[in-house]
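Shown here: the complex without one of its protein chains, the others still in place.
Chain IDs A and B follow the sequence of writing; residue 1 opens each chain.
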Amino acid sequence: MSRRRFFVYWVGFAVIVALLAVAPLVLPEFWRRFLTEILIWGLLAMSSDILIGYTGMVSFGHSAFFGLGMYGAAAALLGSSPPNLWLALLYGLASAAAVAAFVAYFSTRLRDIYFAITTLIFSQIFYVVIFTSTAWTGGENGLNFSRPRFAIPYLFSLRFTPAVLHWFVLAIVALSYLLLRRITHSPFGMVLQSIRENEARTRAIGYAVERYKIVAVMLSGVFAGLAGVLYALQNQFAAPDFVFFVVSGEVVIYNVVGGIGTLVGPVVGAAFFLLLREAFSRFFTEFYLIPLGVIFIAIVIFMPRGLLGFARRWLNG
Amino acid sequence: MSVAEAAPAAPSVAPTVEGEPLLRVAGIHTYYGKSHILDGVSLTVGRAEIVGLLGRNGVGKSTTLKAIAGIVHPRSGAIAFDGQPVAGLAPHTVARLGIAYVPEERRIFPYLTVLENLRTGLDRRGVSKARKAALLDKAYAYFPRLAERRAQFGGTLSGGEQQMLAIARAMMLEPKVILLDEPTEGLMPSMVSQIAQIVGALSREGVAVLLVEQNVPLTLEACRRVYFIEKGVVRHHALAAELSLDHSAIHQYLGV
Partner (left out) sequence: MNIPFDQFLIQTINGIVTGMILAMVASGLTLIFGIMDVVNFAHGELFMLGAYVGVLTLAATGNFWIALIAATLAIAVLGAVIYLTTLRPLIGRDPLTTILATFGVSLVLQNYALWQFGPVARKIEEPITGHFSLFYLEYPYYRLAIAVLAVAIIGGLWLFLKHGTYGIWIRATTQDRVMAQAMGIPVPWVLTAVFAIGAGMAAASGVLFGPLVGVNSQMGTSWVLRAFIVVVVGGMGSISGSIAAAIFISLLEAYASLWVSPAQAVIVSFVVLILTLLFRPTGLFVPTPK
C-alpha cells in the first residue's frame, strides 16, 4: 500500500469510528439501537466473510455459532450472581469455539455445495437440540436475563446505559475488524486465499489444507460467537429463532449484497439490508421480505461483486 | 516474406469448387478469457467437398470447428452456411440447419444406449418414421458393430466403437457438412483406414467434411484441399494433390 493510500485509509477509518462513536449522543433512542444492531450483525457477517470471501467456503450454518455465543452468554449471566460481563464473554466464546471445532472437524472434509449443506444441517441440529431441550434453554420461549455491569475489578464499574453499550459494541467490532484485517493480510490469510484460488495447488506446494480450513472455520465461528454475546447483551434474551438457518441465510445475503472478501463489505451489506428492511416494513408492514427478496435476487444476478465492488468499479469508471 | 506466400503451389490453387461455397468462414476472432484464440480465420468448404485443417496442437483448429458449430461464439467475423449467416446462432439451431459436429473426445452420451445416442439426432420434427428407419439402417450398414450393440450403453463401447457411434450419430442429423475433429486419435491402424473410407463415402453421398487431423498422410489422401493454421490464422492453403509429405508448407507448419 502506498504511503498516500495508507494515510487515506487510516484517516477514513478514524472518521468512520468517530462518527459512529458520536452517534448515540445525537441520535434518538430508536436509531441508536438500530445502529448498535447493525454493528452486531455486521460483525457476524464479517466473521462469515473469512470463509466465504477469503477461503471460498460458503457457510450456511453461521446461526449455530451466533446462537451458541448467545446461549453461552445467557448461561453465564443466569448462572452467576451478580451477572458478570467477562464470564458471559468467556462462556459465549468458549461454547461458540467448541461448536465451531466440532462442525469444522466434519464439514471441512467437504467442498462447495456439500460444505454449504453440511454447515446448514449442523446448524439445524443445534436448532433442534436447543428448541427441544426445554429444561435448559427455555425451548421456544428462550431465556431472559439482565445486563451485567461493565466493570473491571478495582478499576471501574459502569452501568450499561444505551450509550455505554453502544461504545462497548463499537469498540469490540472495530477491534475485531482490525484483528481480522491483520489476519487476512498475514501469511495465514494468504494461504486461505490461495486455497480459495486453487485448493489442489495449495496442497501440492505442501500446505496442510484441511488444517488451515479447520482453523478458518473456528476463527470464523469464534467471531460469530462474539457477535452472539453482543446481541445477548443488547437485547437481554436468547431465543432459538436466532439459531434457525434463516439467520445463516441472511448472513450470506449481507455478504453477497455488500461484497465478499472485503470485511467492510459485509458490514455495508448488513446496514443496507437492515435499513431497507426498516424502510420497507413501514410501507409493506410484515411483508417487507417480498421486495427485499427481489432486490437480493437482482443483486445476485447483476452485481456479482456486491454493492462495494459495484461502487468501486463505478468510481473507477 | 513468409514461406506460405512464396510456396510454389499457392498460385495454382483452385480456392473452391464452382459457385458460392456451402460454408464460408470469414475472418473470425474468438477469445478464451483474455487470450486470443482465433485471430481472423477464413476458409471455405464446397458442397460434398472434403477439406482438411492442419496445424500443430493448440493453434485453434478445434476452436474453429466449435465456432462453426455455434458452441463458441466469435467476437467478430462472419460465418455463412448455405448463403445464410449462422454466427451467433445457438448450437441446436446450427445443428438443425445441417452442420453436424463430431468432437475430438467423441463425447458419446455414456448412459444412453447406442440406439438412444443415435436418436438424439434422429428425433427431429418433420422426419417421417420411414425416413428414420432408413437413416438407422444406413448407419447400421456403415457400422455393423453398432447394430450388434444397439441396446448397450454408450459408455461401455471401445474407443473405436465410440468413434463409429459419434460419426453415425452426426449422420442422423442428415447434415450437409460434418465437422470431424481428430477422428483417428488413439485408434488402431485398421480402424484408421476404415475412418478414411467412411469420410470418402460421406462425400460421395453429397456430405461435405471439414476434417481436423494429426495424421498427415491420411489427411492428404482423404481431402481435396488443405488449410494450414498457425497461431489462430490460416497461413496457407493448397490442393491436397499438390502437396507431398516433404512439402515445405508441411515442414513449416507441422514441423515434421
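Assume contacts are C-beta pairs under 8 Å (C-beta built on N, C-alpha and C of every residue); 3 or more make two chains touch, one makes a residue touch a chain.
This one's a predicted model, so the numbers in the text were calculated from it and none came from an experiment.
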Of A:124, A:137 or A:262, which residue touches the hidden chain?
A:124
Looking at the whole complex, which of B:26, B:112 or B:240 touches the chain that is not displayed?
B:112
Among A:35, A:116, A:268 or A:308, which one is in touch with the chain left out?
A:116
Spell out, residue by residue, where the missing chain touches subunit B.
69-71, 90-92, 95-96, 101, 103, 107, 109-112, 116, 119-121, 123-124, 169, 173
Interface with the undisplayed chain - residues on subunit A
58, 60, 106, 109-110, 112-114, 116-118, 120-122, 124-125, 128-129, 131-132, 245, 249, 252-253, 256, 286-287, 289-290, 292-294, 296-297, 300-301, 304
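We adopt the following convention: only the chains that are shown with their structure count from here on.
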Gap in Å, rounded to a whole number, between the CA centres of subunit B and subunit A:
56
